[in-house]
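Of the protein chains in this complex, one is absent; all others appear in place.
Labels A and B are assigned to the chains in the order they are written; within every chain, residues are numbered from 1.
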Amino acid sequence: MDSSRRSIFAGLSNAVAGLVGITEATAAPPPTPPPGPRWAMVVDAAKCIGCQACTVSCIMENAVPEDSFRTIVSTYEVREAGGGVGMAMLPRLCNHCADAPCIPVCPVGATYQRPDGIVVVNADACVGCAYCVQACPYDARFINHTTQKADKCTFCAHRVDAGLLPACVETCVGGARIFGDLNDPASSVSRILAETPAKVLKPEMHTAPHVFYLGLDDLFLGRVEAEPTLWQPQHGQPQHGAEVRS
Amino acid sequence: MSPVIEVINVTREAAWLPWAVQYFFLIALSVGCFLLSLPGLLGTNPTWLRIARVALVGALVCGIAAPVALLADLHQPGRFWRFYAHPNLNSWMAWGAFFIPGYLLGLFLYAWAALRPALAEGAGRGVLLRGLWRLVAFPRLRLPTGALLRLAAFVTLGFALLVLLYTGMEVMVVRARPLWNTPFLPVQFALTGLVGATGLALVLERMLTGHQPAAASLMTRLLVVLVLATGLVGAAWLAAGLIPWNATHAAALQSVVGHEAWRLTAIWAGLAAAATIGLAMVPRAGWLAGLLALHACWMFRWTVFIGGQAVPKTGAGLYATHLPMGHDGLLGILGTGGLCLFLAIAITALLPWNQASAAPAARPAGDALPGRA
Partner (left out) sequence: MTDRRDILKAGAAAAGLGAFALGYEETARKVVEGVAESLRPRPANAAPNIHGASLPPEFRVDPATGEVAPAEGQKVSYTLCLGCTTLCGVRVRVESETGRVLRVAGNPYSPLSADPVLPQEASVRESFAALSRFEEKGLAGRATACGRGSAVLTQMDSPFRVTQPLKRVGPRGAGKWEPIPFAQLIREIAEGGNLFGEGAVTGLKALRDMAPIDPANPEYGPKVNQVALLSSVNDGREAFARRVMQGAFGTINFVGHGGYCGGSYRSGSGAAFGDFRQMPHAKPDMANIEFVIFCGTAPANAGNPFKRQGWQLAAGRSGGGRLNYVVVDPVLGHSDAQAARDHGRWIPIRPASDAALALGMTRWMIEQDRWNAAYLALPSEKAARAAGEPSFTNATHLVITEPGHPREGFLLRASDLGLPYTGDRHGPRDGALVISAANGQFAVAEAMEGPARLLVDQRVTLGNRAIRVCSAAELLRQEAFSRELAGWSELCGVPAETIAGLAREFTAHGRKAAVSSHGGTMAGNGFVNAFSLVTLNALIGNLHWKGGTFQGGGGFADDGAGPRYDLANFEGKQTPRGLALGRNNLPYERSAEFRRKREAGQNPYPAQKPWYWNAPQLATEWLGSALDGYPYPLKALFLWNTNPIYGIPGLRAQVDAALRDPRRLPLIVAIDPFINETTAYADYIVPDSLLYESWGWAAPWAGVPQRASTARWPVVEPRLAKTETGEPIGMESFFLGLAEACQWPGFGARAIKDKDGALHPLQRAEDWYLRGGANIAFAGQRPVPDATDDDMALTGLDRVRPVLEATLKPEEWRKVAQVLTRGGRTQPLAQAYEGEKFAGRPIRMLHLYNETLGTSRSAVTGALFRGTPHWLPPAFADGTPMRAVHGEAEWPLLLVSQKSVLHNSYSIGADRLRGIRPSNPVAIHPEDAARLGISSGDRIRIATPGGAAEGTAILRRGVARGVMAVEHGFGHRELGARRHEIGGVLQAEKKGLGAGLNLNDLGIPDPTRQGFSVWLDPIAGSAVRQGLPARVTRLA
């Protein structure tokens, strides 16, 4: 890759730079024709107010069925080092990994990565074996109750292809979700990543995620050790508020 | 109390349903039974032959039911043909799609070869059945039955090992689940499969032929060895998680340790192993040990698949799992049970299973089928 590309990542932590290296290796051909876009998201944790506007708009935009989520903002209460207590918000979605473990496992090639980096499922080919669901280290996939096929965040490819922004990005109240083209050095995501150290979730999985987090505590990079949520699926909800917990 | 509290988060449902447990259970039983049948059908020991006959029934019943359950675990079962039309050969599952029919075809051939003499003899009850058997035996086909049996056994053995390999690998390669992502897993699948198969053979032997001390004691001894081996591998897995030898194993252990449900599971497993061994020592209780062994084989898979999927990849605690009552759960399990029962009755009623004959060790080539003038 050319030097301008490299300089974009100059400021990144080793882990991220390393991961991006993998991207470059897999996106091999020499850059004679200007590369097409490589979509990515930067999530600024300090800007997230946990309003779940993203979660709901994704549901509405993408007809995500009940009890399923393409994105959710995990919200934690944390006892901090100094004894204080604080909140941590963590918007989660598909990372559109450059080295996506969900792709090779798909027995019928229904899951694949577009040249612009978006990992998608061809619903006409998916046999619903859910192997990809198992293989994603981020719990980003699920079997859609309605379609009985694998489902996940598509970076709202249908909107992006129409020149628009993903639903969760356009309605992000805190402005925490920033979406754009990593191959364009002038894009917001490129500029932010050049200036600010970012993290990715589960770097040890070497999946080369393309959702980057600013200001995220290491506590939350992997599986979060915590008192679990009391959330219960809706279809298991008894009628009069007598919620149960197993 | 953990320093972190999840205030808002959601549960991910298990994507591999109890169907998957059933498939992995049945296919392992089938392969295990097939393996158990080999000494008897390829060798000369009458006790082993006795075992082989029931094992063959087990292999057939489970082998036929297994892919049916597998199909049901696909959320788009009508698209199964895509496995063959558009295979992605990077995926173990895609390979599995070829191994299963390979194994089954081999198994059918193997069973046919073993039963052919009896079929040709037409020893069945009733004119109709007798005629049918004769037909199925293809008496006109001049075949070296012994060699055929050996060949079929060899081919099937190959596919059986591939099935064991792929079922293990398919799960093992899932790096996203530390509990699965261990080289111990294929071994454990194989061993518990053999445990289950031995158990099944014990039970079938008791049900189909009545108790025969020699066969039973052979099988119970085998069972004890297998259970011990399984325990050893389990201990090795635990050790691997405890000593900082490998991050995945540590993560795997970490993900379950401290959860009440998993503590119970561990205790359960230990008790079940001990009880199996204990019962195996008791004369005439072999079939009970067999039942326990079957249960162990099931529980292992249930724990791996259902329990494993209850471990969140990013979230905290365990996802609540409950067995749904409908197709995705209990009803489905009953359905598969029903299928197995039907198959068992049909196969034992329609086939001369208890006359399956071993490959004649040194018969001259081109031996004629019995009953053929």
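By our rule, a residue touches a chain if its C-beta (ideal position, glycine included) is under 8 Å from a C-beta of that chain, and two chains touch if they have at least 3 such contacts.
Computed from a predicted structure; not experimentally measured.
Note that the undisplayed chain, when the full complex is considered, contacts A, B. Of the options A:121, A:182 or A:221, the residue whose C-beta touches the omitted chain is A:121. Across B:8, B:129 or B:285, the residue that sits in touch with the chain not pictured is B:8.
Among B:42, B:72 or B:280, the one in contact with the hidden chain is B:72. In the full complex, the hidden chain is touched by chain B at residues 1, 5, 7-8, 10, 68, 71-72, 75-79, 81, 326-327, 331-343, 345-346, 349. Counting the whole complex, the residues of chain A in touch with the unshown chain are 44-53, 55-57, 59-63, 66-67, 72, 75, 77-80, 84-89, 120-125, 144, 146-149, 151, 154, 156-160, 162-165, 167, 169-176, 178-180, 187-188, 214-217, 227, 230-232, 234, 237-243, 245.
Just so we're on the same page, only the chains that are shown with their structure count from here on.
With centres taken as mean Cα positions, chain B sits 38 Å from chain A. Those residues of chain B that touch chain A in the complex are listed here as 1-13, 15-16, 73-76, 79-80, 82-83, 86-88, 90-94, 96-97, 170, 173-177, 180, 247, 251, 255, 309, 312-318, 320, 322.
Residues of chain A that touch chain B in their complex: 50, 52, 67, 69, 72-79, 87-88, 92, 101, 104-109, 125-131, 133-139, 141-143, 148-149, 201, 204-205, 219, 222-229, 231-233, 236, 245-246.
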